[in-house]
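Complex shown without one protein chain; remaining protein chains in place.
Let's look at subunit A:
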Amino acid sequence: MGRLWQGGRAPAGDQGMHMITFDDVSKRYPDGTVAVDGLTLHAPTGEITVLVGPSGCGKTTSLRMVNRMVDATGGRILLDGVDVRTVDPPTLRRGIGYVIQQAGLFPHRKIVDNVATVPYLLGWDRKRARARAMELLERVGLDAGLAGRYPFQLSGGQQQRVGVARALAADPPVLLMDEPFSAVDPIVRASLQDELLRLQSELNKTIVFVTHDIDEAIKLGDRVAVLRVGGRLAQLASPAELLAEPADDFVREFLGRDRGIRRLSFVPGDGLRLRTDLTVPVSAEAASVRGTAEPWLAVVDGEGRPLGWVAREDLPDSGTLAGVPAAPYGAFVRERDSLRSALDAALLSPSGNALAVDGAGRVEGVVTRDELDAALARAAGGARG
């Protein structure tokens, strides 16, 4: 019983081509250890498929079978329809980007030459390879001045960016990433994750990403494959589905706490109804708004940017609102952020309401607690269905 969870709804994009197919793949070592057991899974073209699981679940082994750093003992792996075992390993690998945990940069080569590694191997001339490397350094957000340095002169986060640039150098359609961000601190990790998502939105590579961190899997994956010890697939689903409907206790436990809250990250916030009558400009006369029935009003500056919340009972008899101390506020970008961000914004405001802003930070309106309640109820209902 290798496949416990193949069913469920096909995530969006599943109809397209499968760049990578694992077809009943196993890896059994001579000593009898089974690292991967009957893994069947598709990594759709242009999507990020995350393999996640505890140590010993065979996720890294599975990844390495794609570029033949490990050879499968059973089943087949197809890359763009071709069985990888029919391709000579060095040739196969030059066509697949690979990023590993500690970046694996060559300490004796300058950054630019590190990035140009695969182009050199493919026989590009030096000038073209270096030009390409410079282009990629910029692409991953590194200063061109770093090109002439050696890896040890860079921070861990910068090295990891170089690792990503190097993997992309020959423009391979497929990227394999083996816990690439686990060796850096959480803040740098978050920015590298954001960077990867930004790059992916421009490049649309087929990415297989291995991690032991379920939060990372949920943040990055279009699809997440949860593997259990012994190399069996426990569940393959989109992050939202995974959070809503874990296939079994193992997956539920692996997902950890706050599953409900985390699932809200996948509920878009742009469906929330806005109230536009709770916003007042800071230049308004206090007296003119004292008659309101609302306990809290959102004050905005001349540009429409939020300044804070003002309580009705604090309003003075005269003068503008500029003299009134404003309470802190939370805001979310309506066109981009999730229901979770909206809820978070509401929890940051003493009024209990969230400010919805546009991409430029101007207030579009207020999401009240009642509206949030309704949205949360809808989200919970969706989880059941």
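Keep in mind that, in the parts below, a contact is a pair of C-beta atoms (placed from the backbone, for glycine too) under 8 Å apart; a residue touches a chain by one contact, two chains touch by 3 or more; residues count from 1.
One rule holds in what follows: contacts and distances are computed from a predicted model.
This complex has a chain not shown, and the name its UniProt record holds, of "Multicomponent Na+:H+ antiporter subunit F", "Osmoprotectant transport system permease protein", "Monooxygenase" or "ABC transporter", is "Osmoprotectant transport system permease protein". Of the listed residues A:L39, A:L105 or A:L278, the one in contact with the hidden chain in the full complex is A:L105.
Residue A:T91 is the one among A:T91, A:N204 or A:S283 that touches the chain not shown.
The chain that is not drawn here is touched, among residues A:T33, A:Q153 or A:N204, by A:Q153. For subunit A, the residues in touch with the chain missing from this view are 67, 69, 89-96, 98, 100-109, 117-118, 121, 146, 149-155, 158, 163, 166, 176.
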